[in-house]
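Yeah, one chain of the complex is gone here, protein chain that is, but the others are all in their spots.
Now for subunit A:
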Amino acid sequence: MSTTDFTVTPLPRWWQNRVVRKFFGHRLALLGLVMIALLTLACIFGPYLLPYDSLYIDLRARFAPPLTGDHYFGTDPLGRDIAARLLMAGRISLLVGFFAMLLATILGTFIGVVAGYGGRVVNAVLMRLVDGFLSFPTIFMLLALAVALQPSPIMITIIIALTGWMEVARIVEAEVRSLREREFVLAGRMLGLSQAHIMIREILPNCMGPIIVAATLTVARAILLEAYISFLGFGIQPPLPSWGNMLNGAQQYLGSAPWLAIIPGAAITIAVTSFNFIGDGLRDALDVRNDNF
């Protein structure tokens, strides 16, 4: 009988480190992260530091171009400070984007897990529901809902979430379908764990990678959608500022005061591309197949 000298060999927790390392090695993703961090900090603290309130109307300083006195980004047709309005609008737009993502991800994950783990009938019903939602033109549905319902920021968030959960559901469903045949899930059934336990505590943690990636990209999409419907006048209603309705107010002055459109437009572009970069970076970092090793 040979003796078994099995001691636990401590390996470095390279997996966790590897993802972090790969993410930080992704330059654009890092840039996106820095931009979002700056934008968020500016939106939280900026309004307290600026000399003008976002609602303060100064009719003598209408249409001031950027860098006029303390109006760093100029003023709008009512003489309100654009920098202050931009940051206040950023609060609304980022919050709408974030919470729409949260709702969409939770809903999509729930439906995806149940559809993926459930039997044929459950899967067919839920996934056809997903197909049904996907077959509506998103913008049309958004506008229709926004017209029909009271367009408060909370309602806008819910409406955007309702049009954005299907992608997450599809990703999660596919992931769960492949995981449910894995032996550790069978082992859970062998141990007599309940279905809910297996779905939530055994399978779900293993899908977190794709979910996080999808969630990040959903934020970008939600910010864009909010801007879209606000620009068309069905979203966030003035005097509450959002990046989208700032653009709406700017369209008639495009020739005479282009900064009215350029500044919120740039904010939207920066936020959306930054989130997309982060999403791409996370996707690469979490994807083992892209590894050289």
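We adopt the following convention: a residue touches a chain if its C-beta (ideal position, glycine included) is under 8 Å from a C-beta of that chain, and two chains touch if they have at least 3 such contacts; residues count from 1.
In the analysis below, contacts and distances are computed from a predicted model.
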Hidden chain of the complex, named as in its UniProt record, picked from "ABC transporter ATP-binding protein", "UmuC domain-containing protein", "4Fe-4S dicluster protein" or "histidine kinase": "ABC transporter ATP-binding protein"
Among A:119, A:205 or A:255, residue touching the chain not depicted: A:205
Residue among A:193, A:212, A:266 or A:286 touching the omitted chain: A:193
Absent-chain interface as seen on subunit A, which is shown: 1-2, 4, 6-15, 182-184, 186-194, 197, 201-202, 205-206, 292-293
